[in-house]
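I am attaching a structure below and will ask some questions about it afterwards.
A single protein chain has been omitted; all remaining protein chains appear in their positions.
In order of appearance the chains are A, B and C, and numbering begins at 1 in each one.
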Amino acid sequence: MADLLVILVSAIFVNNFVLARFLGICPFLGVSKKVETALGMGMAVTFVMTVATVATWFVQYFILIPFGIEYLQTIAFILIIASLVQLVEMVIQKVSPVLYQSLGIFLPLITTNCAVLGLAVLNIQKDYTFLEGIVFAIGAALGFTLALVLFAGLRERLELCAVPQSFRGTAIALVTAGLLSLAFMGFAGLVKG
Amino acid sequence: MSQQLYLSSSPHVHSGETTPSVMRAVLYSLVPACGVAVYFFGIPALSVLLIATLGCLATEVVCQRLMRQPVTIADGSAAITGVLLALNLPPTSPWWLTLLGAVIAIAVGKQVYGGLGSNPFNPALVARVVLLISFPVQMTTWSAPAPLGSGLDLVTTATPLGEWKNAVMLTGAMPAEMQGSMAGYFLGNMPGCIGEVSALALLLGAGYLFYRRILTWHIPATYVGTVVLLSGAFWLINPAKYPNPVFHLVTGGLVLGAFYMATDMVTTPVSIRGMLIFGVGCGVLTVLIRLFGGYPEGVSFAILLMNAATPLIDRYTKPRTFGTARQGGSV
Amino acid sequence: MLAAILSLGCIGMVAAIALGIAAKKFAVEVDPRELAAMEVLPGINCGACGFPGCAGYAKALVTGKAEPNLCPPGGAELMTKLARILGVEAIVMARQTAVVLCQGDNRKAQLKFRYLGLEDCNAAQRIAGGPKACPGGCLGLASCQRACPFDAIEMTADGLAVISREKCTGCRKCVAVCPRDVIRMTPYESSVHVMCNSHDKGAAVRKYCQVGCIGCHICHKTVPEAYKLEDFLATVVYEQDAQAFEAIPKCPTKCIRDFNEGYPEGSTFLPINNDKSDAA
Partner (left out) sequence: MKLRTFKGGIHPPDNKHWTSHKAIEDCPLPDELVVPLSQHIGAPSVACVEVGQHVAKGQEIGSAKGFVSVPVHASTSGEVVAIENRPHPFGTPLPAVVIKPDGEDSWSSNLQFTDPGSLTSDELIEKVRQAGVVGMGGAAFPAHVKMSPPPEKPIHTLLFNGVECEPYLTSDHRMMLEESERVLQGVALLQYVYGAERVVIGIEANKPDAIALLKKQCADAAVEILPLQVKYPQGAEKQLIFAATGREVPSGGLPMDVGVAVHNVSTAAAVTDAVMLGRPLIERVCTVTGPAIKEPKNLRIRIGMSLSHLVEVCGGLVEEPGKIILGGPMMGFTQVGLDVPVIRGSSGLLLLREEDIANSPEGPCIRCARCVQACPMNLMPTTIAAYARRDLVEETEEYCAMDCIECGSCSYVCPASIPLVQLIRHGKAAVLAKKRNALL
């Protein structure tokens, strides 16, 4: 139980996927202009990450390892993740057109999102059990959502600030992301993750 | 005649308190802390203070010139950043480190965001954290105080918090005997950053700011209160391992952080509820990082992290408008 | 090798089938014409068409609630494109351009008082009708400039808004924001305008503005069909203004301006020279 907690806290704060591992930067910058869409994106990523972890865990231990073809891990995982994201996209488009519109082109971005692939690969590398894997996935997704929402809040505030012309948009977003990442380094060593 | 008349929207009178007057008051309030620092650490502390302040002012001028904006160093905000940065550096920090910190604070921490009022993070803390991560050796070389006239040289040693952390890391328990006494820590007789040393001097300055109504109690009280409660809880659970709350209060940068860094108006929430949440958040993070994190001191990180959360806090702590229903109740 | 091919193939098949089923089950109908219309629309969401943004206009187009000639920024070119997408005949709208009918900058026109406060025309207008003595003149606090999505408006050093004829797309945002109604939509072909918006009597206008229309009728007498006078203010009759330029040198206050000859004083915009004498 304590192990699971350590995995969770580590994935959310200490080794935050975006701010410490620097994975998933594309949606981090792309879908963080508004807090609402950031939350929506966080949900979508949480869902995709959890499902992808389950799927890739099974594929790894019931197909790749038994057949001795671990070297195909990357390509197999990409295939699975891509199909899953497509599925999620279709469901969202039907169920919540508003969310679909605000997530816009960024949903397909999860398809090739290194955060999701990275999670699946790390999960195998760390030899997590099925349950640990799921907790790790949820932690990673929550960490991603936390970073995204914090960042969206900051960017919403920057909209009202007199940012110099040359720094507007992505430039100031990247500076802010860097500073946010610095702040998250305070968590370093909090738990051995 | 009428063409000389002024017309404007109401109100037509003003309190007279202006941004420069607020900033000046903050600067005055820092005088005792700077004085104590110079007393304990001598000329090195004075030179850090001067380099940081002048560096910040110069950077501000350069940035604003480059961006063809009016130069606003007269408002005093850059000077405050400089002094606060110096108070967050070790007295032995080399001149280039201090200067680099000043440039980072103003250029990256403030001016890229559009100057005063726009920066989401406390500029002085941004600089301190950048330096701490980039130059860990220089930033963690502490020296024991050598009061002016005592004839002592600055001798390298560890801060009380560092002393404790090392002991816990190595033995899993408190060091048998700390080098200083609680009263000594309170007055400033301990190794540490320039501004961390004397809680008393800082409180004197804060008292002046309370008197001028520039500080409100909300953030400092909740910050310090949370640290006391949380560290007290850990102390009660295991007094052999965890230091008592008083130790937390008088060592490290807690007083400096709670009264000067966490109350920087620009980077903290504007609603009362938001301020309370901010203070509690800072307190929790500080204790967690101090007791369990890799760094001995967590104040800077805690405040920066809460700075990052400030827009969200502001968003969700909108005060209840007069005449609208309380949550779960009627007007 | 075989295992690798087979297992990957299987994974792929399962994924493909799942996606296929989902595509059927969660299919969402989108009119392809709507997407095509979105493609060609400018995407600046100026609202000049009267619908909420370009997407709203695209939706209205395919549902037959709107004609394809409602987008001033897109101009005639866009209209034909939209018409082709929708498969209807295009009714081309004449290009219109916005003009600030005032040349009374802070040196030429008097102020009533010194205004302290927000640099915004609407805010200033609420303080005793604005600092400019002339009730119709340009206040020069740049509200129209901020409203313009095309960067077509500049403020001169002496506080007068000037609109570029070339950059203006006719979206009317400036017209909507101006509290003094001094910006008017005019046919693009007409380059001659009476640069005044004051309906006060000539004597009053003379008091507060060096370049205002004093209602002297000289322009009307020179080219009767091209000018009309109402409430002591001459305006160009844009339907029949071919000879309007003949009155320019006769105007005693130099209030009539041909934008093909030059923009008001202080403007950095340059006229596009199409020689009038040939046409005449």
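The criterion applied here is as follows: contacts are C-beta pairs under 8 Å (C-beta built on N, C-alpha and C of every residue); 3 or more make two chains touch, one makes a residue touch a chain.
Since this is a predicted model, take the numbers as computed values, not measurements.
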Contact set of the excluded chain (shown chains only): A, B, C
Sole contact to the chain not displayed, among C:75, C:117 or C:187: C:117
Hidden partner interface residues of subunit B, rising order: 1-2, 4-15, 17-19, 21-22, 72, 75, 77, 114-118, 214, 216, 265-272, 275, 314, 318-324, 331
Interface with the unshown chain - residue positions in subunit A: 160, 162
Residue numbers in subunit C that touch the chain omitted from display: 112-113, 116-118, 120, 122-123, 126-129, 135
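Going forward, only the chains that are shown with their structure count from here on.
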Rounded Å distance between subunit B and subunit C, as computed from the means of their C-alpha atoms: 51
Whole-Å gap separating subunit A and subunit B, where each centre is the average of the chain's CA atoms: 33
Where subunit A and subunit C are represented by their mean Cα positions, the distance between them in whole Å: 45
Junction residues of subunit C, two or more chains touched: none
Complex contact set, residues of subunit C against subunit A: 3-4, 7-8, 11-12, 15-16, 18-19, 22-23, 26-28
Residues of subunit A touching subunit C in the complex: 59, 63-64, 67-69, 72, 75-76, 79-80, 82-83, 86-87, 90-91, 93-95, 97
Complex interface listing, subunit B residues touching subunit A: 67, 69, 108-109, 111-115, 117-118, 120-121, 126, 129-130, 133, 285, 288-289, 292-295, 298, 300-302, 304-305, 307-312, 314-315
